[in-house]
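For this view, one protein chain was removed and the others were kept in their places.
== chain A ==
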Amino acid sequence: MLDADFFRRWMTATAASVDREADRLTALDSPIGDADHGSNLRRGFTAVNAALEKEAPETPGAVLVLAGRQLISTVGGASGPLYGTLLRRTGKALGDAAEVDEERLAEALRAGVDAVMQLGGAAPGDKTMIDALVPAVDALPDGFGAARAAAEQGAEATTPLQARKGRASYLGERSIGHQDPGATSAALLIAALADTGADAGGE
């Protein structure tokens, strides 16, 4: 079973990973976006860490709702509302249970991903974070490791696609050949979940 501490460590691991990979995310965002994805997410997850240290929510749901709210309040751009909605809606779907099992997390994450698709209007194949998140959620019943692999494959598979959402869409065919920065950061979020699960002795 996964408790609030597990979710807090997932967020901390995501923050560390985003911090490490910020330059790569910004570099990916440079040819097809506006070169700020890494620095924006780093600012957001730094705020998430600070908020979690200050408030220490007691349930898994409350951890994710707080994290999502911090992202909306600090990131800006499209990433703030989209990642904020992902975590908030996943957290809300977890309800106020003190512990949740993997199955429950998988269902909640699907609700979160559905909310993101609704907010941003993106579908799989549009070259967005959805291309990493949907395969990850589909694979989650097979374990965190499977979700991580699916998210990473999903992110890599955005390279040959033509963007249809966000700023990259203005490039038309010239967006082809670049891996999507949003799908890449979404894969980092899922990888951090897998790392946290492995540390907890899961799998």
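Observations, loosely collected:
FYI, a residue touches a chain if its C-beta (ideal position, glycine included) is under 8 Å from a C-beta of that chain, and two chains touch if they have at least 3 such contacts; residues count from 1.
As a convention for this text, contacts and distances are computed from a predicted model.
Choosing from "ABC transporter", "Aminomethyl-transferring glycine dehydrogenase subunit GcvPA", "phosphoenolpyruvate--glycerone phosphotransferase" or "Cytochrome oxidase maturation protein, cbb3-type", the protein name stored in UniProt for the chain missing from the display reads "phosphoenolpyruvate--glycerone phosphotransferase".
Here the missing chain is touched by one residue of A:A15, A:V48, A:A78 or A:A150, and it is A:A78.
Although one chain is not displayed, its contacts with chain A can still be listed: residues 26, 30-31, 33-36, 39-40, 43, 72-82, 119-120, 162, 164-167, 169-172, 174.
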